[in-house]
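With one protein chain withheld, the remaining protein chains of the complex are depicted in position.
Our next item is chain A:
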């Protein structure tokens, strides 16, 4: 994988602030976009723009075909069938859709390490219990076993934590849930961008992720539904494209997945997501993973060596993916983020990263977070570590 060539695809890295390039370490929040994805968007507007499924004219047909081809691309990306792919706005909407539409009794099991998006939707109208984490920060499967003793409708877990970057044992979680007759939803917002996902091998019932965290535009996300489960789901939003026939007072519903995509969807977003997936597939997800892991190993090694920096979660690089969370003693996380930004344009996150319960569970305040992706280089990590060392060891 030729990282300089990849960087060349991202116009943002040509930008200079105070004469210096940007070091973007906030890909866990959203990624930068390659020229290929930007071009797909402008090409769509320039050549194919039309509403889908509603016209016999050339543009509408082209647009519909591009949109459905995008669905197939997404399906292949996670080894699903195209009928199992619902386009939504983002991970958050996908989870809300499942929590609103899924019929059935029993508690929901979430975990303390979830993003607020995989906590709050469940609490709205159901009983929720929270699985704890183990000493390394991963989901505690023993605790899960205990909590599954109560009748459970669904277990909702994150594949990779957006705070600790730890890869959770989702296969074990799914196996335990299955044994107890519970369904599973995997939040792949932080994993789908970095590693190959095979929903069939994983065995989950629902899987969700966002396009904007994997080179695509904001406003397009994916909900995978294991096909048989559509029968256990109520309609979601109603309106255009959710029905086959409408009469005043009655209707015949459309087939899934279309019936879950009410109104005009984010057509260009879906098409651009497919283009992002093509971009990643050209690189090869195994190469993406290897690159991200190598960066993580380097970052862990450099950060561990700095006095006064406290790292959270397991320090074994094989446990982790792409996210590293820390604090500098005697200095608030926002201060750290400010200094990195103002001195070297190193853009990192600071705060609770939408996972306040996890911070509470770890007994820590807000944290600073660096996250990496395909366009980041070892040199950038060296630069950040050097500067961080200066700040942390200064006082």
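Quick notes
To be clear about the criterion, a residue touches a chain if its C-beta (ideal position, glycine included) is under 8 Å from a C-beta of that chain, and two chains touch if they have at least 3 such contacts; residues count from 1.
Just so it is clear, contacts and distances are computed from a predicted model.
Name of the non-displayed chain as stated in its UniProt record, restricted to "Xanthine dehydrogenase family protein subunit M", "Adenylyltransferase", "Amino-acid ABC transporter ATP-binding protein y4tH" or "Dihydroorotase": "Adenylyltransferase". Between the chain not shown and the residues A:21, A:253, A:317 or A:366, the one that touches is A:366. For the chain missing from the display, the contacting residue among A:53, A:145, A:178 or A:338 is A:338, taking the whole complex into account. Contact between chain A and the unshown chain involves residues 18, 329-335, 338-339, 342-343, 350-352, 356, 359, 365-366, 390-391, 394-395.
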